[in-house]
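Shown next, in structure tokens, is the structure this report addresses.
Here the complex is missing one protein chain, while the rest keep their positions.
For chain A:
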Amino acid sequence: MFASAISKIRKVPGRWARRIVIVATVLVVGLAAGGYAIAKGSSGSTEFPQSSAIEAQYGVRFSRIAVVGDGGLITLTYVVLDSEKATRFQSDVQHPPELRSEKRDGGTKRVSVMKQGHTLRAGQTYYLVYQNTKGALQHSEKATVLVGSLSLQHAPVL
């Protein structure tokens, strides 16, 4: 199913077609993520949640939270929707999004390797690496992303 969709889209040239592809991509990524979560048999919502308020204000769509560094680090990835807003979001080193466990007390806003050092391109994925302060987040639980006064709940932690 995916393969035939790809081959059709690949034959369509031009900028307009590209925008359609971006939209389709986001949908398919969402479906794929959902498929993964179902396959893993995790409980509750299976997709990475989205917040149109966050997207409108910060120009980014968060796409994954993963515990890495053998438990000591967390990567938060996001897709840039609006280059200008996202560049502002990303260079505000004093106010990175905070990640909070929904199961336990604990969270982290300790960001390392933050700057990309240049304009963020729309459609591209970037990341923040967090210190997993006191083991704040664990695999296969749900977290809330707090950014400014906005929040994104029930994000799966991989």
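In this section, a contact is a pair of C-beta atoms (placed from the backbone, for glycine too) under 8 Å apart; a residue touches a chain by one contact, two chains touch by 3 or more; residues count from 1.
By definition in this document, contacts and distances are computed from a predicted model.
Asker: From the list "SpoVR family protein", "Multicopper oxidase", "NADH-quinone oxidoreductase subunit D" or "Formylglycine-generating enzyme family protein", give the UniProt name belonging to the chain omitted from this structure.
Answerer: "Multicopper oxidase"
Asker: Which residues does chain A use to touch the chain missing from this display?
Answerer: 2-3, 5-6, 9-10, 18, 21-22, 24-25, 28-29, 31-33, 35-36, 38-41, 64, 66, 68-73, 75, 77, 79, 93-94, 96, 109-118, 121, 123-127, 129, 131-135, 139, 158
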